[in-house]
Structures are given as structure tokens and as C-alpha cells.
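One structure follows; several queries about it will come next.
The other protein chains are all here in position, but one chain of the complex has been omitted.
Here is chain A:
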Amino acid sequence: MKRQLILENGQTFVGEAIGSDTERAGEVVFNTGMTGYQEILSDPSYCGQIVTLTYPLIGNYGINRDDFESIKPAIHGLIVREAAEYPSHFRSQFSLHEWLKKEDIPGLEGIDTRKLTRMIREHGTLKGRLCSMDANVHEVAEELKETPLPVDQVSRVSTKNQYINPGVKERIVLVDYGVKKGIVKDLVSEGYEVVVVPYSWDADNILALQPDGIVLSNGPGNPADVPEAVETVKNLLGRAPLFGICLGHQLLALASGALTVKMPFGHRGSNHPVKDLRTGQISITSQNHGYTVDPDSIDGTPLDITHINVNDKSIEGVKHQHYPAFSVQYHPEASPGPEDAKGLFNEFKTYVKNSQKASGRKTYA
């Protein structure tokens, strides 16, 4: 069955329908990773977005039980050049098409995804809608133009209730703005007791848990859409070591007085080189963000830039000058993508240990 992608600029891409038959709109973004589609599909940071994968052959190793980044995918649509009908992998349980259908996610295959990518690169991300062939292109485009991007994605994907991942070491509170399972997994594998709390918790609630460290998770959308979270982070600063990842990084920046801006088409993929300015070392990182910390807004804030992107020099990491707080724009937990930046979890560990020493608190396993 044919299906089309209608963009707000009136352009259309006609291909074959895969997945669910529902029509869905969203911001159309591209990801350049060559592996890891299952992780991308289930990454809550894509909430409300239609993702096109630049690698043309998707679904080759199927969908398995283990590689999800969240239980309920939040993505609005998937666009690929070819979706494998016949996945081949010992862990595979569903084909891409089967799984999309099961999760009620519409998809489109067979279009010139490179053309779409170049269009996004030239014009910035575009709003689009996956429609049936009888949709009126003009009307849909007009409607898309008039509809603002949603502002409630974080509340949609954040956990409603706190939950605990028991551990034998320090207690870490992980604020869930749309956390990927990978972050939880890496914290748990450190031996921490990880308490995941909803994004809406204020500082008092969080501090009542007496955390040894706080991780601000990744999440979807514009950080400016969650001012309450910025407020919370402000109040947490200096009360416990803070580690921000992706959206968490942007929230730390905003809480420290910096600003964030929307990027034309963002960074989404598994090959972004990031330089650690302190060591001069490059890591290849996994990224997924459409907003970035404005470098012009750093002056006068208590933040030091610790990491930059080698290609566009955008800010990839900051550190607070007075408090034990740091953050990165990329994903040290990888999943999917390279694991070069896993060392950041060790850095966090050092913060946690030092802070314990300073406070004289001990953990008893």
C-alpha cells in the first residue's frame, strides 16, 4: 500500500506503507547511525518526532527482546529506504514491520531518504505528516505550518511514579525526563542504588531521598518547555553532585544562567567527534539533540566549557565552577553507538566519592 510523507513546505515523498495504518504528524529529523535502529525507535527523546534513518537498509537483524531503551516507544513515525522483510539474527523476534504494527507506529519505506535528509539539512527540521494517498497535500501542509511543535513531551515520557533499582553502593537519584534504559543500566552496573523519580519532583522531594549523587537524564524537546525542571536543578546545585546528560545538560546550563537555542537540524547519530578540552582527547559519541547551549550565553555564568564538538565547535559539555556539577550533551551510555565516553560515569563516581568524603557520610553496603 502506498503512503506519503507531506512536509510543511508542501513537498511530498511517496513510498510504501509499513507498520501501523494510523496517520501521525511530527517534526521530521534524521539519524545517521548505521546500526541501532531498535534503540533509536525506543529512545524517549524522539517523542513526537518522525525519524528518517539515513542508512538505507533497516531491520536486517530484526527486533529483539533486549535492546529497547524504553518500554513504550514515543516516536511518531519511521522513514527508511528499505525495511528488511526477512531479518536474520539469532536474537530476532519480530521484523521491523511487525513490531511497528504492534506498537501502532506508522512507517514509510522506499523513498529517497537521502533527498529528504538533504532537504532537512538545507531547510532545518520540518514538520511532516505520514498520510494516506488521498490526503490533500496543500491542506496538510498548511495545517502543519500552523501547528506549533508540542511542548509537553517530557511529561508524556517521564515516569509517573518513583521506582527503585536496588544496589549495594551509593544512592543516586535519577531524574527522569525521558530516560533511556542505557543510563539506568550503566548506573546500576556501578552498584549504585538508583532511585528514578518523575521530572516534576522538586528539589526538596529529591533531597529528602538523601542522594549521594543526582543524574539529570536525557529527554525530548526544548528544555525551555520545562521551566519547573530548571527551577529544580537550580535548587539542587551544591546540594549533591550533579551529572547531566543531553536534556539534563541543557537544564544544568539553563539553571546556571546560560541559554539554549534550537539547532537547524541537530545532531543525531553515532559518529559525532567530541573533544575534551581538558585532555585534548577525542571521543566518538552517540548523540540525539535538536537544541544546544548557546556559547554566547556562557560568559558571566559559573560554567566552564569542558567539551566541544570537533566539527561545528558547539558546546558538548560544561562544568560548574563552584559546585560539583557537570554535564554533557551526548550519550555516555551509548546504546546505540560507540562507548568511548563511558569514562564519564567514572568521573561522576569521583564526584560522588569526594562529596561523601567532604560530608563525612559513609555508605554501608
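Some observations on this one:
Basically, a contact is a pair of C-beta atoms (placed from the backbone, for glycine too) under 8 Å apart; a residue touches a chain by one contact, two chains touch by 3 or more; residues count from 1.
As a convention for this text, contacts and distances are computed from a predicted model.
The listed choices are "Cytochrome c oxidase subunit 2", "Carbamoyl phosphate synthase large chain", "Thiolase domain-containing protein" or "Branched-chain amino acid ABC transporter permease"; the UniProt protein name belonging to the chain that is not shown reads "Carbamoyl phosphate synthase large chain". Of the candidate positions A:67, A:170 or A:186, contact with the hidden chain is made by A:67.
Across A:3, A:76, A:97 or A:272, the single residue that touches the chain missing here is A:272.
Across A:3, A:24 or A:81, the single residue that touches the chain missing here is A:81. Although one chain is not displayed, chain A still touches it through residues 30, 32-36, 38-39, 54-57, 60-61, 64, 67, 81-82, 84-91, 111-115, 117-118, 121, 269-273, 275, 280-282, 284, 310-311, 334-340.
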